[in-house]
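All protein chains of the complex are present and in place, except for one that has been dropped.
For chain A:
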Amino acid sequence: MRANFIFSEVWIGLRRNLTMTIAVVVTVAVGMGLLGIGLMINSQVSSLTNVWMNKVELSVFLCGKNDAFPACKNKGAITADQKAKLKQTIESMPDVEKVDYEDQNRAYQNFKEGGNNNILLSVLKPEDLPESFRVKLKDPDKASAVEQSLKGQAGVSNIVNQRQILDTAFGFMEKLKYMALSIAILMVIAATLLIGNTVRLSAYNRRRETGIMRLVGASNVYIQLPFVMEGVIAGLIGGVFAAVLLIVTKVIIFDQIQMYMSAPLSWNTLAGVITLTMVVGVVICLLASFVTLRRYLRV
């Protein structure tokens, strides 16, 4: 096997079909890039799920003096008696791990620290904020059950289930992921067809050479390898562009939103994703070339 012969043939083929080669490179790059982004979102979602689900709390807000919540209307603020009874009820539940009481001053402090709403902060006084019990659960999946049984207890104005907020956020990310993956699948189909077409053009352009090669007894590998290599090299170049795309995406998107999430996307994960997309890209090109050759290059 003479490598320089094969490579000069490959080079000639790629140059002759320059526009098709560019089309293949672009489709593979975009397709594999989206596949990679889908995988990255996936790994983000699962690591975030682990981190956040353990921190899920129920916030049980208590009635204030002039609370507008229907549960508190015309009943006035929660009494010390009700408060103690409620705390006992919550603590006695089997799914509850810990209960923290947050008074108005601490609520104000927390609000200030989380503080991004300066105008609101300037008119807000600690008395305006509700007291609450922060309920930490043994099993985050039981959150809605606990929420249901606490709803309607005397002195409870409102219950916020963080699980629901997280589910909305994760649901959004899941949707993004599936969108990226389905576009990736479409791009993969387009790439396969384009590669098939490129190889077919190439085989037609070089029918004279391949005809002579067949006659003088060149082996099938020798005849087909230049065409297959053409597809694979176009796929590889596309894969490199996809890798660049993924690195850029990590740096400008994932690293930017990382401050809101406590599970940064590691370079290791990215390396895994890039390797996988590269392998998928090359394998697709390889298969597409082989299938086309079987049809258009009789040996």
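Throughout what follows, a contact is a pair of C-beta atoms (placed from the backbone, for glycine too) under 8 Å apart; a residue touches a chain by one contact, two chains touch by 3 or more; residues count from 1.
Assume contacts and distances are computed from a predicted model.
For the omitted chain of this complex, the UniProt record lists the protein as "Cell division ATP-binding protein FtsE", which is one of "Prokaryotic cytochrome C oxidase subunit IV family protein", "Iron(III) transport system permease protein", "Cell division ATP-binding protein FtsE" or "Indolepyruvate ferredoxin oxidoreductase". If you put the hidden chain back, the residue from A:Val51, A:Ile212, A:Ile253 or A:Ala271 that touches it is A:Ile212. Touching residues on chain A toward the chain that is not drawn are 1-2, 5, 208-209, 211-220, 222-223, 299.
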